[in-house]
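Yeah, one chain of the complex is gone here, protein chain that is, but the others are all in their spots.
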Amino acid sequence: MKDRSLATVLCSTQVGSMVLVRVRVSGWRPARPGQFAMLQAEGSSCFLPRAFSVHSQGEATPDGAEVSFLIAPIGAATHDLATLSPGDRVWTLGPLGRGFGAVDDMRRSGGRAGSGRLLLVGGGVGVAPFLLVLESLLQRAIARPEDAPTQVSVLFGFRDAAQAESLALFVPAVDALCAAGVPAGLEAICEDGSLGRPGLVTELLTESVRVGDTVLACGAHAMCEAVWRVCRQAGDDVDVWFSLEAGMACGIGSCLGCVMTMADGSMARVCREGPVFAGRDVFGESRHPCAAPGPHGGGS
Amino acid sequence: MKDRSLATVLCSTQVGSMVLVRVRVSGWRPARPGQFAMLQAEGSSCFLPRAFSVHSQGEATPDGAEVSFLIAPIGAATHDLATLSPGDRVWTLGPLGRGFGAVDDMRRSGGRAGSGRLLLVGGGVGVAPFLLVLESLLQRAIARPEDAPTQVSVLFGFRDAAQAESLALFVPAVDALCAAGVPAGLEAICEDGSLGRPGLVTELLTESVRVGDTVLACGAHAMCEAVWRVCRQAGDDVDVWFSLEAGMACGIGSCLGCVMTMADGSMARVCREGPVFAGRDVFGESRHPCAAPGPHGGGS
Amino acid sequence: MNEEREARVGGGEGTSGRAPRGLATRLGPIALAHPIINASGTFDLFEVAASLAGVDEAAATAFLADPPVAAYVPKTVTPLPRTGNPPPRILETAGGMLNSIGLPNGGIETFVARELPRLLSLPRPIILNIGGFSRQDYVEVAAALRVALDGTRGGGPDETAGEVSWLSRVGLELNISCPNVHSGCISIGSDPDETAAVVSAVREVWPGLLLAKLTPNVTDIVPIARAAADAGADGLSLVNTFKGLALDRLSLKPFLGAVTGGLSGPAIKPLALRFVYEVSAAVDVPLVGMGGVDSVQDVLDFLACGASVVAVGASGFRDPWKPHTLAVELEAALEARSMTLAEVIGMAHR
Partner (left out) sequence: MNEEREARVGGGEGTSGRAPRGLATRLGPIALAHPIINASGTFDLFEVAASLAGVDEAAATAFLADPPVAAYVPKTVTPLPRTGNPPPRILETAGGMLNSIGLPNGGIETFVARELPRLLSLPRPIILNIGGFSRQDYVEVAAALRVALDGTRGGGPDETAGEVSWLSRVGLELNISCPNVHSGCISIGSDPDETAAVVSAVREVWPGLLLAKLTPNVTDIVPIARAAADAGADGLSLVNTFKGLALDRLSLKPFLGAVTGGLSGPAIKPLALRFVYEVSAAVDVPLVGMGGVDSVQDVLDFLACGASVVAVGASGFRDPWKPHTLAVELEAALEARSMTLAEVIGMAHR
């Protein structure tokens, strides 16, 4: 993408309490998993755009690429995006930010340091970035099987049945990964018990995580804190990465508005230094995380 | 209508450069011709509602009434209203204001003082209220033929062909009036010549108006001034009424924002004392009207 | 919606009252069924009723029998009649509106003769709002109102013979903050000494609830708020409009007939909230908060910043029932939080 551009909505599908919006963006350059775009519905009554993880993307052609976003309508801007119809237009700037670099790195670490296992932990709409993660793992598994993770576990937590409907979006990608020879599984849990026993995603994580694993997590801040605790308890060699949320004005490093206080007291911009941060940088080494990155509850 | 209510859009039809929006309003009480309603599209990005003449109305049933408005999209609020789809909703407060009282009065004056002729002069979207005028004349012509005007001339002026398409909306009502025994005609002129010779509606008026006529006019302020001049030249006994436009906040007399300076220097609220005013009150007796009701150009 | 509204609406003072529950509060000597009133100049109860009468006679009657405000604040009255500013007087702007109405009113004499009687017949307390161009103007108008009120049934500042004095039903708000008249008013409210002088002079002649309505167009509102409170104001109304300007799109000349106007509506809410927060921290009298109130969240925000009572201004233009609707929603919001009104007031400071 050369520019902020006016993307066209191809389709908008209700998925439980979320909405999957697919747009055609001209000049879209492939996003790395975990990157985001700033979106604003044309004619939106909101002043600023908002950040959304790239959920999935098609191949870039001279006509542009098909890119999809998974949107939880919680306020005015997300409502405007969630009620778009095919043909409507959306200002789009992206892909932006540093994605889950670990997706690339861990391919090789599998044989060396770590277990080679990759755990994807999502809560609520925080599941959004993981389809692109799976798509990208699949591409690599096909192109260079030796670099694939030894195992991929997708662990999702939802509030209720309506949220949990988004689970279906991930099943084909997990199946494809298995078919490509990467053992992959998908487990989910719901706070209201609509997927079996009621509970939080950290329960699934506690059962799965072990030393050497790489964990990528995205969800509300409280979930991220809990994920960090579970992983610390599993041992220092669990490599944990968080995709964090913050209110953004520009998304491109101009406003200094999206900063979070890191464990060492420094300020990092979620849009530029993030949105993906190493667990250690966010929560430090203490077993009782204290560096709360502000009151923005995210993703759940 | 008991209340400000949330009307439902039944259909929205492009009519040249204008849009005809039909809504169902619960509890709608029949409007008198020339009355208006305050409308605001649900979720509009505008802060205030806007005033729109009642263009046409169906019978009130327990389900409410079908009411239509003719909208020229010129700014943000009219754009929001003009792009509504069936099922969308519109905050509606009305009918409000004093309508064309002369429509009722002149029925009887026909046999007595005046000529009994009624001239309806509209410019641009200022034609909007005249369908309800015609509908109301038809009802009375059927109910009490002796009270009908001796003749009805509809004289419309438009800027261009796209605006002039709205003419078609009035043809059936004029025909019906003729069928009910009231001689009625419809003439229109367009500034760009797309309806024959190029010109202004005042040219049609100059050719038609004569002593004793009743003239009802609605359009841009410049048109109203010109109509007043033509009528004065035709003689003091032409009874002229103008439906005026002003920016409104409340539409119900609360804000004192919609005032116009009358010929005698007093201030009148367009929403309460108007929108229909006697020509003399607006322009006074002078042949060179000077009391300009502010820069709000209306209707054209 | 009508059903719901009618079901929830009480009959006002003295009736069986189905007004929002648990919201009863006081502003000095005046008891309110809930904390939501209208802002002066933005809601003419009688004009709205008259307009509704053209729509539906029964609705108009119901409206006056049960106005959608806990107390009614009429438009500013001045010593002499005023026609107000030349049109145009209003313009919508991003998230709000400019107005340059300029305090048109019939003057105090007409007010006492024609308005006051029907105001007193309302089933709600009233807070009269007065303006002027000098200290003497305010004193004169306040004194005239007092004389008139003392002469009413149940009049006199002392309760006698079982009659309830007007003190529990009538308050006074000093508009020393209107940006739309080009002398007096706002210049008084921009200066702590002038403010103190006007307030204490009125205090001499006015025994009832006395509010000073302040302007936000100042460098530091705290000394002015303190001056007003120290001079005897029982409470402060915060804030009047912010001075602004718009040009005509085509001519690029000032759009409003009066050149400048006052900005109100949601656009100013964060600014108004800051003033309420600051004054609440510094001054110990009840505050009437206003500026862009449109949703129940806005009501909670003003209460939490320290307002005891919240006034709806420009948002009432699009919905005259707004104050009542907000009161009903406030009841639900407090219930959902399991909090009382008193607990929410000022909680942003705690």
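Note that the chains are named A, B and C in the order they appear, and that numbering of residues resets to 1 at the start of each chain.
In this text, a contact is a pair of C-beta atoms (placed from the backbone, for glycine too) under 8 Å apart; a residue touches a chain by one contact, two chains touch by 3 or more.
Note that this is a predicted model, so its numbers are computed, not measured.
S.K.: What shown chains come into contact with the chain that's not displayed?
M.R.: The chain that is not shown is in contact with A, C.
S.K.: Given the contact definition stated above, which residue among C:Thr25, C:Thr42, C:Asn105 or C:Asn217 touches the chain not shown here?
M.R.: Result: among the candidates, C:Asn217 touches the missing chain.
S.K.: For the chain left out of this view, which of C:Ala58, C:Leu80, C:Ala113 or C:Leu247 touches it?
M.R.: Only one of C:Ala58, C:Leu80, C:Ala113 or C:Leu247 touches the chain omitted from view, namely C:Leu247.
S.K.: Among the options A:Val174, A:Cys258 or A:Val282, which residue touches the chain absent from this view?
M.R.: A:Cys258
S.K.: Can you list where chain C touches the absent chain?
M.R.: Chain C touches the chain not shown through residues 93-96, 98, 190, 217-219, 242-247, 249, 252-254, 260-261, 263, 265-271, 273-274, 277, 292, 297, 300-301, 304-305, 344, 347-348.
S.K.: Going by the touch rule given at the top, which residues of chain A touch the chain that is not shown?
M.R.: Residues 1-6, 27, 29, 38, 40, 46-49, 91, 94-97, 246-261, 266-267, 271-272, 293-296 of chain A touch the chain that is not shown.
Convention: only the chains that are shown with their structure count from here on.
S.K.: From the mean C-alpha coordinate of chain B to that of chain C, what's the distance rounded to whole Å?
M.R.: Centre-to-centre distance between chain B and chain C: 36 Å.
S.K.: What is the distance in Å between the mean C-alpha positions of chain A and chain B?
M.R.: Taking the average C-alpha coordinate of chain A and of chain B, the gap between them is 56 Å.
S.K.: Per the centroid of Cα atoms for each chain, what is the distance between chain A and chain C, given in Å?
M.R.: Going by mean C-alpha positions, chain A sits 49 Å from chain C.
S.K.: Would you please write down the residue numbers of chain B that are in contact with two or more other chains?
M.R.: Chain B, residues with two or more chain partners: not present.
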